[in-house]
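A protein chain is absent from this complex, but the other protein chains hold their places.
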Amino acid sequence: MNIPLSITKNIHDWLFEVMSAPVATVVEKVLIAVAFLGFFALAGLLLVYMERRIAAFFQLRLGPNRVGPQGIFQTIADALKLVSKELTGTVKADQFLYKLAPYFLIVASLMALSVLPFSKELHAFDINIGVFFLIAISSIGVIGILIGGWSSNNKYALIGAMRSGLQTVSYELSVGLSILTIVVLAGSLQISEIIEAQRNGWFIIQGHIPAVIAFMIFMIAGTAETNRAPFDLVEAESELGAGFHTEYSGMNFAYFFLAEFINMFIIAAIGTILFFGGYLSPFGITESIPLLGVFWFMIKVLGLVFLMMWFRWTFPRLRVDQLLTLEWKYLLPINLFNIVLMAIIVWLGLTINF
Amino acid sequence: MTDLIKVYKINSMTNSDLQTLISSWNSELEFSEAESQFLNITVKPEHLHELLSQLKSNTETSFDYLFCLTGMDWGTDLGVVYHLESTTHRHQLVVKVKTSDRENPTFDSVCDIWSTAEFHEMEVFDYFGIKFNNHPNLKRLFMPKDWVGYPLRKDYVDEVNMIIK
Partner (left out) sequence: METTFEKNSFKSEEYFINMGPQHPATHGVLRLLLTIDGEIIKNVEPDLGYIHRSIEKMCERDSYQQIVHLTDRMDYLSAHINNEAVCLAVENALGLEVPERVKVIRTIIAELTRLASHQLWWGVMGMDVGALTTYFYGFRDREMINDIFEETCGARLTMNYNIPGGLMFDIHPNFVQRTKDFVAHFKTKLPEYDTLLTGNVIFQKRTKGVGILTKEDAISFGTSGPVARASGYSCDVRKLHPYSAYDRVNFNEALFTEGDTFARYRVRIQEMWESLAIIEQLIDNIPEGDYKTATNAVIKLPKGEFYQKVETARGELGVFIVSDGKKNPYRLKFRSPGFSNLSALKKMAVGSKLGDLVAMMATLDIVVPDIDR
């Protein structure tokens, strides 16, 4: 049975009834922005809690289990602690840039979050260049890192920022190319169309070999782009202090910290959309219940996030020259070859369809 | 098990053979086996470097492993004790050198023979004040850079830090 639960449509109509058109548009956009900010904060809390519990599970210990039932309020306690800390800063730092740097990262993450489809109705901005927009936005985050390192007026922060910027810029290429492989299969850049095309089978099955290769490259490059282990040379505590966010404390540090987790979420979300069918249920079992798409979407994204956390706690770190060798000598040629392979398979109609 | 030990100790020279060979290089050496488990050679400071480099380069002795370099304060004399071992022949030897100059004791450095001596000689300088010629980087190692006095000498007095029973 079809339960019409179009919440967003109802709110939209109600707003336009109550106020005049321009005001209603503005209010609607503000409401969406507030919803996303709320989601940003909640997702951040959830991901940090998940990371600590999963790390503990791998390391044969328990993780936070005292603050609240099963420790779910631990991150709120951490957030309160960070908020109450003194915002130290050096006198010689370039004050304007120093304060501006975290906002670049947050703005980039929020803009990327806004085009993600949580379900068929809860899709805030379904623009026709959705995937391309995502790739472009992820490049803006680099500016935040570089500005943060430069304005700290600290030699080691600058080195860390340079390394991190270099790493992000290199691996964006691989992320972009593996996304393009799927675009070749889907035939469109628009996110909703990509997901609709997966009703007959997720792309990782439809595009068998090249899709699997693209998925593996995407996961490796995505982990590298968010500066997570095994590519976290920048934040390696055994080496140079804390990288580009050495001079930040308290809430400023919390911004960088949260932005890293949300970036991880975004990479996992892009992976779900492109390879695992987004908000579609497997074999279409619960299509008739609307809004259950949110559940499927979150399950798939959290699965990929678990995979990324698994990487972090198992593998040693790569040295910076090995990191660059991996990208430019191995991943990039494999990627280019893969695109050609996918194009051939689509042209010859060799995709697996149900 | 003892067969294995025999395998490790091929061509090992006995103390009397070593004494015969080494005394043929320099007649002013004093040999002693009393009160020690090794053969002890006491050499004058001016022959020190020559004797030690000969001990290393001669193929029958080939003492290429310096395993202990100790500073000593014998009450009146200051000196250094070198414990040597050969990695190929597996015999061991002790070389001692003394000087009665307590104001400015100086010996030749053996860093060019065994690289391990660099750190050990810094330690001896730190504790006893013995200087070494031709040492690349002779400065205090363990004590703070501005410490006055040489702690392991027998006449070192420090009422504040030392507790004497």
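By written order: A and B. Residues from 1 in each chain.
To be clear about the criterion, a contact is a pair of C-beta atoms (placed from the backbone, for glycine too) under 8 Å apart; a residue touches a chain by one contact, two chains touch by 3 or more.
Quantities reported herein were computed from a predicted structural model and do not represent experimental measurements.
Undergrad: In the whole complex, not just what's shown, which of A:10, A:90, A:200 or A:322 touches the removed chain?
TA: The one listed residue touching the chain not shown is A:322.
Undergrad: Out of A:59, A:95 or A:128, point to the residue that touches the absent chain in the complete complex.
TA: That would be A:59, which touches the missing chain.
Undergrad: Where the complex has a chain not shown, which of A:48, A:179, A:233 or A:345 is the residue touching it?
TA: A:233
Undergrad: Provide the residue numbers of chain B that touch the chain removed from this figure.
TA: Touch with the absent chain occurs at residues 1-2, 4-5, 8-9, 34-38, 40, 64-68, 70, 72-73, 81, 83, 87, 90, 94, 114-116, 118-120, 123, 127, 141-144, 151-152, 162, 164-165.
Undergrad: Give me the chain A residues in contact with the hidden chain, please.
TA: Counting only chain A, the missing chain is touched by 58-61, 155-156, 229-230, 232-233, 236-240, 312-322.
The rule is simple: only the chains that are shown with their structure count from here on.
Undergrad: Taking each chain's centre as the mean position of its Cα atoms, how many Å separate chain A from chain B?
TA: 64
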